[in-house]
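What you see is the complex with one protein chain gone and the rest in place.
Read from first to last, the chains carry the letters A, B and C; within each, the first residue is number 1.
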Amino acid sequence: MPFVYNFPFFSIFICMISGIVTPLLKNGKWAYRLSLFAAGAGLALSGVLLGRIGPANESFSFMMGHFPAPWGNELSVGPLEAVLATAICLVMLMALLGGSRDIFDDVLPEKQKLYFIMMDEILAALLALTYTNDIFTAYVFIEISTIAACAIVMAKDSAATLVSTMRYLIMSLLGSGLVLIGIVLLYCITGHLLFPNLQQRVLELVATGQYTMPLTVVVGLIVLGLGIKSAMFPFHLWLPPAHGSATTASSSVLSGLVVKGYIILMIRLFYKVFTIAVIRELRITNVIFLFGLAGMIVGSVGAIKEGHIKRMLAYSSVAQLGYVFMGIGLGTDVGIMAACFQILVHACTKPMLFSCASALSAGRHHNKQLYALRGAAYENKLAGVGFTVGALSMIGIPLFAGFAAKVFFASATMAQPVKMWMTLLTLALSTVLNALYYIPAVAALWSRPAEGEAGEKQPSNPAFAISTVAFIAAVFFLGICYQPVVTLIQNGLALL
Amino acid sequence: MSKMARSKKEKQTSWQRFCTWVNGGTAEQPLLPAEPAKPKKAKAAKPKKQKAQPVRKEWMGLSRFEHIYRICAVLIGVVMVGVLMIAVLQLPLFGSPDNPSVNEVVERYVEKGLEETGAVNMVAGMILDYRAFDTFGESSVLFLAVTCVTMLLMRDRNNTNKEEDLLTAREHVIEGYEEDIILTKVARIVIPCALVYGVYVVLNGHLSPGGGFSGGTIMGSALILFAVSFGMIRMSQFFNYATFRKITSCALMVYAASKAYSFFTGANHLESHIPLGVPGAILSSGLILILDICVGIVVACTMYGFYALFTKGEL
Amino acid sequence: MRLALELILPALLIVCALAVTFSKRLLVSVVIYTSFSLIMSVIWVLLESPDLAITEAAVGAGVSGLLLIYTLKKIHALKGTSDE
Partner (left out) sequence: MEHLLINHYETAAVILFGIGFLNLLLQNNLVKKIIGFGIMDSAVYLFLASQGYIAGRLAPILVGEVANAADYINPIPAGLVLTGIVVSVSVTAFSLALIQRLYQKYKTVNFDEIVLLARQKGDE
């Protein structure tokens, strides 16, 4: 076995061990450095892995222990997982860099170390959710990411974050309860926990017509549970307060990565356990499709009504997640490819928007109401440019990443006439709605401030500059040279 | 803003309002003129109430929404129970030996378990060797939980006030002088027994029911009993936050290192060189014993940590 | 005997769960929840899972109950007052 195959395992363990070691460090600064190191190491390892298995288009499974598939744990890695893992580590690294100043301002000095433990464990959990080949391991890591995600919301320790954490926690617990009973039912009718064996048994069950009802219930419960945790439309109400009130790095990581982790798991379950044909047959995709469409509209409308810039961005996340669910709901390879691409696009854009928004508000005494931010872009040009690029990408202007994603969604619907006109109409409507809140926000940022409104100029922040430049580069990369990424995703989906 | 200006503002044409909006709005007109400045509450989709209105009105608004919400929730719950019932109707029968979960996986766990893991207790062999990655995740969950509780309840300037400080100080003083004689006498007998029993359960995890988690909880409860009967001050003489951090982190490090070793050797098809020992002896079954001890230590510290943070807000 | 137990214990669980739901005082809920865990640990013995029985007795009835009671103390719901 080539040594490179160990890298997924190394990246997960490096993150978990850095989390464990962190309490022994001297202070928050060192914990921050260790977290950066863990994310950087993860990035390097995933990058090398991607460089190796991407072009060769190979996939493998990695035994966690001395026992082969149905007995021991396994990781399974293919091009799709490698791409996603690389993106996750990159976004985590950049979110930490971009939000570093706010972390040290918002979190009490004696608790900063603990905050970085949560970040490390979230990264480990996300990587594990991306790589795992075992449904119960997936459940355990879902719980890890739930607890850690709630912890990074409440780390700011203000009244607002505590209330929104409680709401988030309750919804997450409902979600994990549903996922757990789904997994238990699935185990009862199949007797396996590893994806390949599960798939084999599920196909047998479908072929013989045995346990059809429990199987449908299982798929429904798992989709419902993961949907609640990733803010699918009717269950999205917890997201804006949680993402809007947390500290910058938390908002970036939560909306850029954590909600995506569950969606990635859902896609992998659809392919590796239930198979997409069975899912289509059970008509679950149609439900997801409708919820996705509704989410696109409801999220945008919520964002239009919002005057608080971070909550506006959070509502926009609901809308963008609606796109992802719509892509999954199409139930075709091209649809899911578009959904994966959208995951990458949103993971690169939203953290940048969050960190730029809070950098802009830093000069205005952290007042995040939009009216208080008029002209703020002149005080921090880089943040202004970053916000503008992110906003244009979210609206879907050509050359920006969001545009490519929308084109993929549009072209993915061509085969299904009924879904096609629904999708195209909603896409058009949602683009208009997106423009309705992003354009005024950008215009406000770049309009000349009135007398007495201008804030003080902020000292330069190299960490923030690095992260914003990297995110801008990523947005343009995904918007212009998307072909290699798309090829990787397509190959990865074919190999799942 | 004066009353005149305000009334003038209200008379703006829609074009003017649009211009203000494009310019980023004002404090009175945040984004869309027609919309309220504050967001609608996420949970309650009720119309925004003015702050000046009495609380009573808010309650009524909430309860109306709550009414609909409750009916929906009950419906969802009942439907879900119904659907699950129907699923249960089709499930394999209780206690039957030929239900689908009894397959080659179970066969190997039972028949080869002793030979491959060295554990007489197959559950221990399964969770600490065959499927050890889950269990490592589980210990991390515990570690995360105690970290979160520390984050929330460890005393700092956000979660303390003078009143409570005084109360705590008084309790400390009382603790120092008054020892409940019945409690302390009983504790002197019970604590050693509980500790020994906890250690026994941990060390026999691979031979008999129990293991790191339950044994650790028993040891933790012995620690809690000590703190209850002799006071936190006596406890903190040998167990404070620094020791807590060091012990849990080191135990988890040992856990992670031994698991990493076994995963690495397993995946690369290397010999693991860990003797399994004689089945049934205490010193057997390779890494399982070490892992059990680590888990036991972590759990004991964690349980005591929960108690200390919940009562006093410090370790 | 065994069959009777097997039918009575799950019924008791449901009764406990309902009692937790509808009891007016938080302390009562917590105590009933603790007994719920104890019944559960008897069921684990019936289901031939001694590992679970020990763990449930130590955790569900022990530590969870302890944490709940201390929380009640902190939120001043212990002194004979109804929580409503």
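Everything below uses one rule, namely that a residue touches a chain if its C-beta (ideal position, glycine included) is under 8 Å from a C-beta of that chain, and two chains touch if they have at least 3 such contacts.
Everything numeric in this text was worked out from a predicted model, so none of it was measured.
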Task: Visible contact partners (per top-of-document touch definition) of the missing chain - done: A, B, C
Task: From A:C150, A:L373 or A:I395, residue that would touch the chain that is not displayed - done: A:C150
Task: Which residue of B:T135, B:S249 or B:S284 touches the chain not shown here - done: B:T135
TODO: Considering the whole complex rather than only what is displayed, give the residues of chain B touching the chain that is not shown.
DONE: 38, 41, 43-44, 51, 55, 58-59, 62, 66, 70, 73-74, 76-78, 80-81, 84-85, 88-89, 91-97, 99, 101-102, 105-107, 109-111, 113-114, 120-123, 126-127, 131, 134-135, 137-139, 141-142, 144-146, 148-149, 152-153, 159, 161, 208-209, 211, 213, 306, 309-310
TODO: Determine and list the chain A residues touching the chain excluded from the picture.
DONE: 136, 140, 143, 146-147, 150-151, 154, 158-160, 162-166, 169-170, 173-174, 177, 180-181, 184-185, 187-188, 193, 241, 245
Task: Interface residues of chain C (partner: the chain not displayed) - done: 6-7, 10-11, 13-14, 17-18, 20-21, 26, 29-30, 33, 36-37, 40, 43-44, 47-52, 55-56, 59-60, 63-64, 67-68, 71-72, 74-75, 77, 83
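Here, only the chains that are shown with their structure count from here on.
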TODO: Pick one for the touching-chains graph, please: line, ring, star, complete, other.
DONE: line
Task: Which of A-B and B-C has more C-beta pairs touching across its chains - done: A-B
Open item on the list: Suppose each chain is reduced to the average of its Cα coordinates; what separation in Å results between chain A and chain C?
Closed with: 38
TODO: Determine the centre-to-centre distance between chain A and chain B, using the mean Cα coordinates as centres, and give it in whole Å.
DONE: 23
- [ ] Just give me the whole-number Å value for how far the CA centre of chain B lies from that of chain C.
- [x] 18
Open item on the list: Two-or-more-chain contact residues of chain B, please, as numbers and ranges.
Closed with: none
Open item on the list: For chain C, give me the residues that contact two or more of the other chains.
Closed with: none
Open item on the list: Residue numbers of chain A touching chain B in their complex, please.
Closed with: 1, 5-6, 9, 13, 16-17, 19-21, 23-24, 62-67, 70-73, 108, 110-111, 114-115, 117-118, 121, 124, 128, 134, 136-137, 140-141, 143-144, 147-148, 150-151, 154-155, 157, 167, 181, 185, 187-192, 201, 211, 213-214, 217, 220, 237-238, 240-241, 302, 304-308, 311, 369-374, 437, 440-441, 443-445, 447
Open item on the list: Touching residues of chain B toward chain A in the complex: what are they?
Closed with: 21-27, 30-32, 35-40, 42-43, 83-84, 86-87, 89-92, 99-106, 108-109, 116, 129-134, 136-138, 140-141, 143-145, 147-148, 150-152, 154, 156-159, 245-246, 248-249, 252-253, 256, 260, 262-269, 272
TODO: Please name which positions on chain C make contact with chain B in the complex.
DONE: 49-51, 53-55, 58-59, 62-63, 66-67, 70-71, 73-74
